[in-house]
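Note that one protein chain is taken out, while the other chains of the complex remain in position.
Up next, subunit A:
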Amino acid sequence: MERFTSTDYRNLAHQELWQRFKAGDERALGELARVHYPGLYNYGLRLTTDAELVWDTIQDLFLEIWDHRATIGNAVFVKTYLLKALRYKLLKVRGHQSPIHIDEFESVSLPFSDSIEEEIINNELHTEQERLLHQLMAGLTKRQQEVLYLRFYQNLENHEIAQILGMERQSVANLLYRTFKELRSQWSPDLLMSLLLVALSNVSSC
């Protein structure tokens, strides 16, 4: 095999990169990982607050794929597969800390934001828009937050989200529709001011 530079790997067509990966070229694995790492890490942080655990879990995830490279199937669904596997692993770890079934996902406490008051007290929100959004997010269920995240941040289609969350595609569509309806109705500057006042009065009453 001729010497390849990292730029060469970046320019490889998906299919060829995949072929190289399957043939046991660890730099092809590195390039595959480079493409997916930021998105996986970001998703991991939605599922646990332990950043080091997320880094380690992604590392393990890619090494598993590496170990099974000979038997692994198609390159097309890699992103969905990786997100789903990461989610499974991280939820499983949390399951060990407190024995909860994955199906009861919605009742599990997630870093998906819970309380706007807390956040404001932490003074981590800089703009009014951010405050409003946090307020809106806190009004969504965990499931809604996750679906919105996968649709918006990971740019996934409904059927891919369905696969990751183990839901019906139609349920995802319905959930997204409801979520956006809520967001749309509340996302307005007027409301923003009033919410801000409410939030601030909550802070002072604490």
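As a convention for this text, a contact is a pair of C-beta atoms (placed from the backbone, for glycine too) under 8 Å apart; a residue touches a chain by one contact, two chains touch by 3 or more; residues count from 1.
What we mean here is this: contacts and distances are computed from a predicted model.
Asker: What protein name does the UniProt record of the undisplayed chain give, "Lipoprotein", "FecR family protein", "FAD-binding molybdopterin dehydrogenase" or "ABC transporter permease"?
Answerer: The chain we cannot see is, by its UniProt record, "FecR family protein".
Asker: Can you tell me which of A:Leu133, A:Val147 or A:Ile164 touches the chain that was removed from the display?
Answerer: The one listed residue touching the chain not shown is A:Leu133.
Asker: Give me the subunit A residues in contact with the hidden chain, please.
Answerer: 24, 26-27, 29-30, 33-34, 37-38, 41-42, 45-46, 51, 53, 55, 57-64, 66-68, 71, 85, 88-89, 92-93, 96, 127, 129-130, 132-134, 137, 149, 151-153, 155, 180, 183-184, 187-189
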